[in-house]
Each structure stands twice: as C-alpha cells, then as structure tokens.
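Excluded from the complex is one protein chain; the other protein chains are retained at their positions.
== chain A ==
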Amino acid sequence: MRDLYQRQRRMRALRKAALQRRVIAVLDVGTSKIACLILRFDGPERFMGTDGVGSMAGQSAFRVIGAATTRARGMRHGEVVNMAEAERAIRTAIQSAQKMAETRVDHAITCFSGARPRSYGLEGSVELHGQQVGDMDIGRVLAACDEPDYGDGREVLHAQPVNFSIDHRSGLADPRGQAGTRLSTDLHVLTVEGQSIDNLLTCIERCDLELAGLASSSYVSAVSSLVEDEQELGAACIDMGGGSTGVSIFYRGHMIGADAVRLGGEHVTGDISMGLQVPWAQAERIKTKHGGTTATGMDDREMIEIGGDSGDWEKDRRRVSRAELIGIMRPRLEEILEEVRARLDAAGFEYMPSQQIVLTGGGSQIPGLEGLASRILGQQVRLGRPLRVAGLPQATTGPAFSSAVGLALFAAHPQDEWWDFDVPAESVPSRSLRRAVKWFKDNW
C-alpha cells in the first residue's frame, strides 16, 4: 500500500509540474475510440463572484486548445490486448491534437474503462484526545483504515474519503478545526487489475509522455454528466462505452461505488454483423444510422439496404426491415441493462433516497434507449451530456465524450484522495528514537 501511495503522490507532483507549464493532455482510452484533449491553464480561475456563480469546480481555469479523436485499435473491453496497435492509436490521437493546439505536451492524464474495477468501503477511526482536528489527524485516520484483501495483482486506483464523523456527528465534509474525542472516516477504495494498468502505462510512456494522473472512466464521466444536485442527492451514471459499460454511484457529492459491465456497443455491432451476415464496419454503420430499441408498425415497412462486399450480387442486394434490426439489437441492450441492474442492486442503489439514472457514453445515443432503461432500471432516467467547457469543439460535445470532458475537470480540480494527505510518519522515527534512547541507557 505504501508503494502505491508513493506512486500516486509522484503523479500528483507531475500534475503540479504540468500545471506550471500550463499545458496538459487528457487522454480517454476507450475500446472503440481514443479521444485526446489538450488543455491550457491560464493562471487562476476567473469567475464573476457577483453573478452568484461558484468556482465551478475549476472548469473556468482551463481552455481546450486541441482535440482529436481516432479509432481505437488493439483494445478490448477497455483493456490493451495489442500493445503496438494501441500505442499507434494513442500516438495518432496525440499528434493530431498537438497539431491543432500548435504546442507540444509532455504530461498526460488518462482514464480507462476496463480492468475489472471493484469498489470497497473502508472505515477507520482514531482517538483525538479532545484536540482540534488538523491535517495530520486526517492523514492518521485515513492510514488507520484496515485494508481488505484485494486479491493478487490488484491495485488501488481511487481512495477517496467520502465521509468524516467526530464522535456522533456524521456527514462532515471537512472536519478540520473541529474538536472531539474520536475521529472516524469512510473511505471509498476502487481497485483494478494492476497488469492492465501497467500495459496502458507502457503504451503511454512509449509515446514520450509522462503520466500525471490516472482515473476510472466511470468516475470521470459521472463527474462531467451528473449535475451537482444529482451528485448530492444520489444518482447512478451509466457510461455505455464501446467495450464495457461503466457504472458509478454518487451520493453526497462523492462517488460511493463503481463497477463495470464487460459488455458494450461493440457487442451490439457484433450481433448485427453476425445476424445480418455483413462486415463489421457495415454493421456499425447500420447501427448508428438505423438503430433503435422499440419497433413500431412503421418499422416493418422501412426497408434497409444492408449491402456487403462479398461479390455475390444476390447477397449484396439484401434488404431487411428496421424491425428486424431492432429485433437483433434489443435483446443485447436488454442484456446490458439487466447486467447493470444487477450491479446496482449489488451496490444497494435501491436504498438511496434519490434514484436518478443518467445514461451517457456513445451507446446512449441509440434512439429510445432511455425508454428501455426506465423499464429495467427505474423510473428516473435521463440522457446525460458532458458539461460545456471553454474551447471544446462542437464535434466533441456529444455524450461519447463525457469521460474525456470529465477527465479535463479531474485534471483541473481533482478530488482529495488519500495520497493528498501526509501520512503521519510516526511509526519509523519513533521506533528509531526509542532505539536510540535504549542504546544510550545501555551504554551509559
């Protein structure tokens, strides 16, 4: 755990260095596309306090000066399966974003959706002896959380304190300065497979970039697509990506649970490809152009040229009705949403005071998906689009870019995590001090 603490602290230091150089790249490595935004930070935030607008979570501090998207290669379920291909894809995205920004970037913050995230809620408490709570006490209480056994080869990606309580007063966001006898905390820890992280990091380092931060894509897409009320009252963000669907649950402004379903839009495309006997690219085109979830009488009459390039005239001239296409897509979408439902139930989402569901990600653009989702997940479903940030090109404002935009917000204003607090170094020095005293006693 200490090893990981050092590594994350190093990344935070790199992020500070990048902010001093004012330019940082944000890299969303997905299964179907890789998006790269280049942010320029122009000093402190400028916002009009008179307008009743808050600091807007740091989003007024930066401006997007370069944006590029490229087809992802060598990725499956949000994980790298072909290092060389993935590296080439990342290189393409970064180069075209740099070209647009007309500047070079040396630091990147990245997010990914795969690697089987698993979240844990930890508790820890320390005695305060009636003292006021200081930074040191927070570090102490965070260090006092007892780690569960994550399993072999898993690493902590996020460790966010979500709640502090002093004695019997709970729900404190910032307990510093308050006095009490016992400080306890709830820590949300998200772990992922270490091997997948290492593969991704190797790909990025081969592009001569230094990694200044790492985040889970289900977390950052919720940051950009959930409004503040939803984060406060309780909501779940379903990020429907290409190879995996991320689920994150927010309550009282903090993420309290995250998970990922290893199914996504590419499985729908695969079903169409297999069901209609067409190439993959053609299936993707049919899905985005004619796809839907609910068949009506009109759809029986609407015939789609499905094409194909087999060279057989009869085969390439086939036509299917839109209802048939919907018949292929709907079971897969239902399966994905059922799977999400299972994850939400496992996380106890049904006990939340507000059960808002926000659908985002490229897969959420299928027409009628919110209707299907409301039948499976609950009544309050809406489609989420990412927050508008300064300088973002029109082409990248769609829901497919909610994790890229969320990552930009994360770069500007990361939430305090466990490694942002100094861990009390009492263990080692006090022991060595005691040994020194003992040596003196023995020898004099």
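We adopt the following convention: contacts are C-beta pairs under 8 Å (C-beta built on N, C-alpha and C of every residue); 3 or more make two chains touch, one makes a residue touch a chain; residues count from 1.
As a convention for this text, contacts and distances are computed from a predicted model.
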Identity of the absent chain, which is to be given by its UniProt protein name, from "Cytochrome c55X", "Tryptophan halogenase", "Cell division protein FtsQ" or "ABC transporter permease": "Cell division protein FtsQ"
Hidden partner chain, touching residue among A:Q98, A:S113 or A:S165: A:Q98
Selected from A:A35, A:A89, A:L372 or A:L387 as touching the chain missing from the view: A:A89
Residue among A:D174, A:D229, A:D309 or A:D416 that touches the chain left out of view: A:D309
Sole contact to the chain not displayed, among A:G134, A:G153, A:G253 or A:P279: A:P279
Where the unshown chain meets chain A, residue by residue: 70, 88-89, 91-92, 94-95, 98-99, 102-104, 207-208, 279, 309-311
